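Mind looking over this structure? Questions follow.
Note that this complex is displayed minus one protein chain, with the remaining chains in position.
Then we have chain A:
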Amino acid sequence: MNSLPLISLDHVSKSYGANPVLRDCSLKVAPGEIVVVCGPSGSGKSTLIKTINGLEPYQSGTIMFEGKVVGARSTDLPAVRARIGMVFQSFELYPHMTALKNVMLAQTHVLKRSSEEARARSLELLAKVGLSERAHAYPANLSGGQQQRVAIARALALDPIAMLFDEPTSALDPEMINEVLDVMVSLAREGMTMVVVTHEMGFARRVASRVVFMDEGRIVEDRPSAQFFEAPDTERARAFLSKIIAH
């Protein structure tokens, strides 16, 4: 890595009571990098990704985004979050708003764009994810794949400089997974910095610059994806890979 990291986690630990969820995690993500985080359930992947934009507090270590310390009193957390798009496993579209309004909301209330400007940008993004004709539908009337694509459009609406994906395809029927992955691949090709928690190893192989493997709250491996898939360092990762690819 030559360029300065956009995201950096330095010896981050977190626990719920006596239960450690993150143990001494360090990770650097340079602009334009695509980092896939994988590991068995309960390994701390989701918690790790949520500490980056401060949705999960952490107890020790330092997390920096664009040189600002996430979670520090002096850091304006909402302002940091507005620079990072996030996509959730369960979509989390606002059910009382149409797809269009979902994409517009933060534009008008965080970026203070005029509603015409926000509407134009939203329609552009909905077209990009292939949902122009569903702009006025409510989330309950959209399929899971469509909801997730709206959620991606919503995250992109703030023109973020990095995107976090927390198991974006885990709640989807198999035939809808690809429509979401396709959007993510095209985003990756455009040079978006991405941290993706996923079990989609095909996606990781295609676009990831690095793969991070977690187990029991620790980052066990952090290697360029080609190397990771060829020969994982640890037995734990090897066992995980063979299970997930042979399924």
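By our rule, a contact is a pair of C-beta atoms (placed from the backbone, for glycine too) under 8 Å apart; a residue touches a chain by one contact, two chains touch by 3 or more; residues count from 1.
Just so we're on the same page, contacts and distances are computed from a predicted model.
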Hidden subunit of the complex - UniProt protein name among "ABC transmembrane type-1 domain-containing protein", "Acyltransferase", "Electron transport complex protein RnfE" or "BlaI/MecI/CopY family transcriptional regulator": "ABC transmembrane type-1 domain-containing protein"
Sole contact to the chain not displayed, among A:L4, A:A79 or A:A127: A:A79
Option touching the unshown chain, where A:S8, A:N53, A:S122 or A:S225 are the choices: A:N53
Candidate in contact with the missing chain, chosen from A:V37, A:L158 or A:L181: A:L158
From A:S26, A:Q59, A:S114 or A:N141, residue that would touch the chain that is not displayed: A:N141
Residue numbers in chain A that touch the chain omitted from display: 50, 53, 55, 78-79, 81-84, 86, 88, 90, 92-96, 98, 105-106, 109-110, 136-141, 151, 154-155, 158
